[in-house]
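What follows is chain A.
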Amino acid sequence: MLELSDVHAGYGPVPILFGVNLRVGAGEVVALMGRNGMGKTTTLRTMFGVLPATRGAVTFNGQSLVGMPIHKIARLGLGIVPEGRGIFVKLTVRENLIATARPGPWTVERVLDLFPRLGERAGNMGSQLSGGEQQMLAIGRALLTNPRLLVLDEATEGLAPTVRALIWDALSRVKSEGQSILVIDKFLAPLTRIADRFYMMEKGVAAWTGTSADVVARPDVVARFLGV
Partner candidate 1 sequence: MTFSLFVEQVFNGLQLGMLLFLVAVGVTLVFGVMNLVNLSQGALVMMGGFLLATATKATSSYWLGLPLGIAALIVIAMLIELLVLRRLYARPHIDQVLATFGLMLMFNEGAVMIWGRDPVFMAIPAALEGSVTLLPGVAYPIYRLAVTIFAGALGVALHFLISRTRLGMLIRAGADKREMIQLLGVDIAFLYLMVFCLGGVLGGVAGMLLGPISAVTTGMGDPILILALVCVVIGGLGSVGGAFVAAMLVGMCDTFGRVLLPQALGAGTGQAIANMIVYLVMAAILIWRPAGLASR
Partner candidate 2 sequence: MKSYLLGVAASVALSGAAMAQEPFRIGFLSTMSGVSGVLGQDQRRGFDLALEHLGGKIGGLPVQVVEADDKFSAADAVQQMSRLIDREKIQVITGLVASNVLMAIAKPALAKGALLISANAGPSPLAGPGCNPNLFVMSFQNDQWSTGVGKYLSDKGYKRVYFMGMNFQAGWDHTKAAIRNFTGEKVAEVYTPVDQLDFSAELSQLRAAKPDAVYAFYVGGQAIAFVKQFAQAKLDIPLFGGNGLSDPTLFEGQGDAAIGLTLGTHWSAALENPVNKKFVDGFVKAHGRLPSETAANGYDDVLMLDAAVKESGGKTTPDALREALRKVKYASIRGDWHFNTNQFPVQNIYMEQVERKPDGKLGLKFLGIAAKDVQDPYVGECKMAK
């Protein structure tokens, strides 16, 4: 459903992406990995139209996203959980969920069922939440836009192991509902359990792609793209 081919982009005169090719199919969970500064977040920003692609094509269900305003891209069915979570601090938890909600299978009740913790804090302001709660809220908020593709950028960064486990559990449940997901994360082990396919980014291109089984079977790939 999502296809990037030969995408170039950058900040002003500084190029970051040098021809990214990437594809996410319907119902698929795809992981995007790589060391810091290799262009993962930039790829997402280009997909969402925040950064203009200087070359190449981004299509979603056959429709070109290049040059489209950010909100239209989102409305086509791309839901994002951004790096740093981007919670609205002056809104309550419930308001964060419903402010940008669009109709579809995901409802507030189902999200609260997925993350019961949010239900307990429904009346609290966004600014009063812990990091883990903010992350749950960001995921719930993205789900409530009822995206065809959910995109997560570093959804477990800086969280305690128990909270991380909660998030991974929730994502597997989401996957089991048939939701397509594109996920950026640093933790390989849980990703191999949930992702169907992997892309490894290096120096602005998606240098390697393969299934979860391939990743597990190829320690050399892991060492090359993720090792320190």
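In this text, contacts are C-beta pairs under 8 Å (C-beta built on N, C-alpha and C of every residue); 3 or more make two chains touch, one makes a residue touch a chain; residues count from 1.
With respect to how the candidates were assembled, all candidates are chains of the complex that A comes from, given by their letters.
Bear in mind that the values here come from a model prediction, so they are computed numbers and not experimental data.
By the touch rule above, chain A in this complex touches candidate 1 out of 1 or 2.
Chain contact summary for the complex, chain A toward candidate 1: residues 48, 50, 69-72, 74-75, 79-80, 82, 86, 88-91, 95-96, 98-100, 102, 141-142, 145.
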